[in-house]
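Got a structure here, written out as structure tokens. Questions coming.
Of the protein chains in this complex, one is absent; all others appear in place.
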């Protein structure tokens, strides 16, 4: 039951060139900082990254773009990232843009063992191209849905607030985001946590991810937790 | 935002004859005791009940069977219930038996706005009759799946441990069961709670059901919490 | 003529007590500043939060607490956090009462285009396609014409679509419009000082003007 590995380097050591990887986080919030650093140090290439965003030029997945380790991004919004734009326009990088809810649901589908899901997003748009569409009546309302496949990923790398040695995880505030549906959605799930505790220290009623979904866990270190848009108000 | 109603009677007052109702709980664990009593007092008839189980002769949904208020049960296991058996054999009661995971997932599908889901349970059995089957390859494995529709229910009645006036809910231990996927899966969701508190008193990180899924909430009373199989061990 | 705050202010009058509301980036975000007294709404942020509060005081920013625009925010009493899949589940199931978002183009059938300009770097649709596909009630807040002076209220969208037949209402600097499929942009109110003639001239799609059109009071 003990899923603990020493550090990020050990957690990612068998991730090879060409792997398909899910990476949790929304913007820079809740991203697996330690694992991203370890992947860069390891120098693994040709990765397909399923991640809602692509980081910024000098943080998050943006760092893996700088080192040209990413072959393809599957994201809903790639934001402001000059190197990303350059690689995309030059054809070095493939990008598959999909609706955010569809992205989350295709992760969840994999985690729940559902091979495909019916969603409304994208019907009647270019997102529909090549996809099966069908009309369903649901709660008395007729609508059109697209069939979207569950993701088949090799690794899912998530970041949690607290975790125990059995792999049980708890997230904090909006850092939960994609980390939750991605945890358990790939063949191997790696979790890095801010605080690793003994089994029994987490309230079993408050666990967001039961340990069965996690294969490796480690205590992360030196979290920067960079803020992308620092918005504040003045004290009255 | 205030979803509070006075009591169970007020919560169920617009539930009319012929309604389709989801009822949370597994066995007698986590069942909405107050609401069941109120439905019996109200005497509403011809109900279709979506509930994993049908209670026992003198508790839970079993009480609504005694009063002949149920036209149809949609369940995975109806257990030991003499009156249930009598009504079923006499043709007074319709029963739709479906796999437990399919039942849970058809609730979840409704809550998540998915009109149907693909599941493996029941393929190659009589459960498949009349359903669309399809082969999918998922994570490198080929399997057959059945298309199962989301439930369209009028009311979902759930029981939680704690809730606030905005409808945020927290369950306790295995009493969570079907209460979680049912909360928000019908047009109207009614939640009865052991402890009703002010917004802000529940840790927002530990809420199982965000209030948006709940339309009515009330503080329940006199919970019996009957145990169906009291199994114990002797102290050494 | 309305400025951005004016558009937000007018849309804020459409809020009803008890609404769950999702606000897009840009003018929609400003709506939160003009919620009428006595109207309590819960703001949904699709990255996983209900009950979005104002920006934090300086020095109290929490990197684990951001909105869908990646801005630091705060929680309120009654906030709930959840994951991205459940967030879009509640959106898809129609639990969000009102979605307010910006657009590049809107058609007289209610189609909307707001994510892609061919030939330009595409940043992605984010949650917009999910929101417009499922929200029960969508109000678009935008400028009536683009920088080239061309109407953004069109017979058909020229840009790649975000969603079809979904927009219910549009508020621009010139007025407020219902979109009635098969009918067109039904003018409900003129912005202060704006004539029906001005609106007609700025609207390429079918404009429906029935009876006297009141000037809006904001």
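The first chain written gets the first letter, and so on, giving A, B and C; residue counts start at 1 in each chain.
As a working rule, contacts are C-beta pairs under 8 Å (C-beta built on N, C-alpha and C of every residue); 3 or more make two chains touch, one makes a residue touch a chain.
Small disclaimer: the values here were computed from a predicted structure and weren't measured.
J.: What are the shown chains in contact with the chain that isn't displayed?
T.: A, B
J.: Using the touch definition from the top, which of B:39, B:63, B:107 or B:212 touches the missing chain?
T.: Of these options, the touching residue for the absent chain is B:107.
J.: For the full complex, which residue in B:42, B:134 or B:172 touches the chain that was left out?
T.: B:172
J.: Residues of chain A in contact with the chain that isn't shown?
T.: Chain A touches the missing chain through residues 1, 110-114, 164-166, 168, 184, 198-200, 204-205, 207, 210-213.
J.: Footprint of the hidden chain on chain B, which residues?
T.: 26-30, 52, 75-80, 85, 88-89, 97, 99-105, 107-108, 119-127, 161, 171-181, 208, 225-235
The criterion applied here is as follows: only the chains that are shown with their structure count from here on.
J.: Considering only chains that satisfy the touch condition with chain B, which of them also satisfy it with chain C?
T.: Correct list: A.
J.: By CA centroid distance, what chain is farthest from chain B?
T.: If we average the C-alpha coordinates per chain, C ends up farthest from chain B.
J.: I'd like the Å distance between the centres of chain B and chain C, where a centre is the mean of that chain's Cα atoms.
T.: Inter-chain centre distance comes to 36 Å.
J.: For chain A and chain C, let me know how many angstrom lie between their CA-based centres, rounded off.
T.: A distance of 28 Å separates the two centres.
J.: Which positions in chain B are in touch with at least two other chains?
T.: Correct list: 110, 112-114, 204-205.
J.: Mind pulling the chain C residues that touch 2 or more other chains?
T.: Chain C, residues with two or more chain partners: 75, 81-82, 85, 89, 91-92, 134.
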